[in-house]
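All protein chains of the complex are present and in place, except for one that has been dropped.
Moving on, here comes chain A:
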Amino acid sequence: MSKTLFDKIWEKHVIAGEVGEAQLIYVDLHLVHEVTSPQPFDGLRSTNRRVRRPDLTFATMDHNVPTKDIFNVQDQMSRLQMDTLVKNTKEFNIPLASIGDDKQGIVHVVGPERGLTQPAKVIVCGDSHTATHGAFGAIAFGIGTSEVEHVLATQTIWQVKPKTMGIKVTGKLPKNTYAKDIIMGIIAKYGVSFGVGYAIEFYGETVQNLSMEARMTMCNMSIEAGSRTGMVQPDQTTFDYIEGREQAPKDFESAKNYWSQFYTDDESDFDKILTFDVSNLKPMVTWGTNPGMATPVDQYLPEIKDENDANAYEYIGLHPNMKPVDINLDYIFIGSCTNSRYEDLEIAANMMKGHHLAPNVTAWIVPGSRVIRNCAIKSGIAQIFEDAGCEWREPGCSACLAMNPDKIPAGKHVASTSNRNFIGRQGAGSRTHLASPAMVAAAGIAGHFVDITTDEFV
């Protein structure tokens, strides 16, 4: 019988239950961080339960960590949460990449970087951006805290199998447009909840030609379309990325042969298909307070259709007679599980090379992991950022969610490579404009957004 990539992986993991009902699914990799794990470990202690498979569990800290003066955690609540993770992982024998550790970083950057994220696995984490790992052809989804406890105790999870949706991406990406623009374009076109109840597979020639970093960016923002799971069929690009990494399978050839059987047989197997052509794609910028409120950089901001639009415009301090180039920026933020990988930083640095930030713009460059940070220092990218006047920080979630000291002040406009432009997300009263690393870097230089597909830039 003809099946999708999702179906094939799912079937390999069902322990009990029938399709249509809740099924007990085995979890191959459980990623843990400091925010959504204290209560589960407490729960295990109070019921005298153990962690079933510490060897399939990996912890790091990212949400709360400061990105400068990293060992000086001023916020006592943050410190307690971080200390609690250290204590819990020690007690339950779970490997931890703690602050300052050379493996530490954003959980969704670290999993792939260590080689833990592999095709055909079921991967969960108490974080909605877990879909990132689907870029490797894994079923990866975010779970709640009760589910974290359940996975720790049983290495399994009860789930009703979602429907499948194929998003076929076609066309050649115009110069200086990126995976970020594709996923933002898809969400702008289809809305922020079209993926609810579906597992999405991105496919088509355009997707095949993307790097692993770019695929991760796309899958990462599946949740901004309402879907817990985004995925891409594993191929040679995937295998090449994994090979040689610390936790890659020792018997790599056998693993590769196994992984190669996971692909969608026929697109008619999807419950639903959407299409998106990128041939004329423009860099995308959000103007409002959800990721669907986005516009191509060269267009006027949309007219006010309803109360949601009116509220968004009021909060963000813009109006429909403007274009993204008219948005004066106070901050730029390059980082987050969406866009903080080496390739993202390299693209941003190329845009900044030989230039300096506009006056009044503060720039925070926050690599996704210590490994990336070290690579960028070695290759000279870090120096380019510093020469341009940017603050070159230590790894963490930083201003993506501002649970740590990195907060955008009220009323300030920030061009951000992160994933959510919700009200107050990057700091109370902050005004977020999501875009690609290249767009954000160029905006930092100009002091406002610019169309980087024009002759001046390509």
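One rule holds in what follows: contacts are C-beta pairs under 8 Å (C-beta built on N, C-alpha and C of every residue); 3 or more make two chains touch, one makes a residue touch a chain; residues count from 1.
By our rule, contacts and distances are computed from a predicted model.
Colleague: According to its UniProt entry, is the unseen chain "Thiolase domain-containing protein", "Cytochrome bc1 complex cytochrome b subunit", "3-isopropylmalate dehydratase small subunit" or "ABC transporter permease"?
Modeller: Cross-referencing UniProt, the chain left out corresponds to "3-isopropylmalate dehydratase small subunit".
Colleague: Which of A:Ile70, A:Val86 or A:Ala153 touches the chain that is not shown?
Modeller: For the chain that is not drawn, the touching residue is A:Ala153.
Colleague: Of A:Met284, A:Leu401 or A:Val414, which residue touches the hidden chain?
Modeller: The missing chain is touched by A:Leu401.
Colleague: So which of A:Gln81, A:Asn220, A:Ser436 or A:Thr453 would be touching the chain we can't see?
Modeller: A:Gln81
Colleague: Could you tell me which of A:Val192, A:Ile273 or A:Ala446 touches the chain that is not displayed?
Modeller: Candidates A:Val192, A:Ile273 or A:Ala446; residue touching the omitted chain: A:Val192.
Colleague: Contacts of chain A with the missing chain: which residues?
Modeller: On the chain A side, contact with the omitted chain comes from 15-16, 21-22, 24, 26, 28, 35-36, 38-39, 42, 47, 49, 52, 63-64, 75, 77-78, 80-81, 84, 120, 126-128, 141-147, 149-150, 153-156, 158, 160, 162, 192-193, 196-197, 223, 226-228, 249-252, 254-255, 258, 290, 308, 401-403, 420, 422-425, 428.
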